[in-house]
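Of the protein chains in this complex, all but one are displayed in their positions.
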Amino acid sequence: MTRKTRRLYLIVVSLLLLGAAAGLVLNALSDKIVFFFSPTEMVTKPPSAGKVVRLGGLVESGSLHKLDNAGTISFTVTDLKQSVNVNYRGILPDLFREGQGVVVQGSFNNTGQFVAIDVLAKHDEKYMPPEVAKALKASGRWEETASQIGNGQVGNGQAGNNQVGNNQNGSIQ
Amino acid sequence: MHRFANPGRFLRLADRLQPWLVTATMIAFAAGLYYALFHSPADYQQGETVRIMYIHVPAAWMALFAYCTIALASACALIWRHPLADVAAEAASPLGAGFTLIALVSGSLWGKPMWGTFWVWDARLTSFLLLFFLYLGHIALGQAFDDRQRGRRAAAILALVGAINVPIIKFSVDWWNTLHQPASIMRMGGPAIDPSMLVPLLLMAVAFQLFFFAALIARMKAELLSARLRTAMFNRLRAGTAGSAG
Partner (left out) sequence: MEGVSTFLAMGGYAAYVWPAYGVAAIILIAFAIDSWRRVRVAAADLRRMEASNTATKSGPAMRSRSAAPKPTQAATPATGSSDEFAGS
């Protein structure tokens, strides 16, 4: 075996080992890397009151309304299976609207109401001009994408299984 | 002397290629910017901020492409000791860091109005920030040794180890739930971007790619010329001392 081939094998083997190690670490960490929890996870394993967590899903159409004149709003976050009602007072991102993806940061209070301290909008991977969107909706070829709800819920069962039942990990340190 | 045959051929090829590359880069940028700023529609959700995509996405692609180039060159340098491979890796590193910085800053400027935040620590954004630090580490390590060859070897090993971050960045949006949306172009079922927006995006991607090659070749050429100068000076110095001694 020449020195070149030896070096080639050495590098390939060490990269494979390194890749395997990284894969194991990432797999072990996979539920720590969760950025937000779905309403289903929130309902089945609710975090303790006062614990700050992130909740992600779609803003349910028709659920958005004003709670008082001080600017508090209320809306429902849904993953089309379960939903969680959220109260919020503060600045909303421009993309926040009914039917759009959203990630809210906040906690359940003692009465079980989710109170948000921060609202972030999540959008899908589709880009098109308004006329095209209108035409698609008119012709009935419009598809709602699952990506707004979160990968754990739709189309990617593997990732979802890791997350269920691990409600402490979505908390913010 | 066959060690120097390759750089010599590279320099001749570079001189022939460079004018064409520079011209093509400028044409691609002119066309890309025209489409990106004037001849493409606003998005149905994101309005005019979608124009940030024509900077952000090509820069992010090139940040990954430059890193793959460095990793590949580093492997060639470590295994076959190819004289051009080290030079290529060293020349590509600052360019990759620049692309990463563009992607991070433009992404932040896009995130604020749309998501409602300049920055979140989700898997995509965090792994991309790590890429920036890998680039900085690669640049620093390459220059950290008095012996150039040792520095380059250490940098090559860092580049190969850090290559693990590339698939992590790419698939972070599929493996974990993130605030960042999944891929729009390289996804199953074809691109999710209307053709009127795909044209400026791809034009800008071509422009960034050409820019990378043009700048890479120029920096490699500069380094090869300086290496030649150093060798000539070294030889003369040795001849000089030998002459005065004898």
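For clarity, chains are labelled A and B in written order, and residue numbers in each chain start from 1.
By definition in this document, a residue touches a chain if its C-beta (ideal position, glycine included) is under 8 Å from a C-beta of that chain, and two chains touch if they have at least 3 such contacts.
For clarity, every value in this text was computed on a predicted model and none was experimentally measured.
Chemist: If the full complex is used, which shown chains touch the chain that is missing here?
Modeler: B
Chemist: Which listed residue, B:75, B:95 or B:123, touches the chain dropped from view?
Modeler: B:95
Chemist: Which one touches the absent chain: B:9, B:39 or B:230?
Modeler: Only one listed residue reaches the unshown chain, and that is B:230.
Chemist: May I ask which residue of B:185, B:198 or B:218 touches the chain that does not appear here?
Modeler: Within the whole complex, the residue contacting the unshown chain is B:218.
Chemist: Check the options B:45, B:93, B:106 or B:127 and report the residue that touches the missing chain.
Modeler: B:106
Chemist: On chain B, what residues meet the omitted chain?
Modeler: The missing chain touches chain B at positions 37-38, 42, 47-49, 51-52, 55-56, 59, 94-95, 98, 101-102, 105-106, 109-110, 112-113, 145-150, 211, 214-215, 218-219, 221-223, 225-226, 228-230, 232-234, 236-237, 240, 243-244.
One rule holds in what follows: only the chains that are shown with their structure count from here on.
Chemist: Where the centres are mean C-alpha positions, what is the separation of chain A from chain B, in Å?
Modeler: Roughly 31 Å, centre to centre.
Chemist: Which positions of chain B touch chain A when the two form their complex?
Modeler: Residues 41-47, 50, 53, 75, 78-80, 113-117, 120, 122-123, 160-161, 163-164, 168, 173-179, 181-184, 187, 192-194, 196-197 of chain B touch chain A in their complex.
Chemist: Show which residues of chain A lie in contact with chain B when the two form their complex.
Modeler: Residue positions touching the partner: 4, 7-8, 11, 15, 18-19, 22, 26, 30, 33-36, 56, 91-96, 100, 103, 118-134, 145, 147, 150-152, 156, 159, 163.
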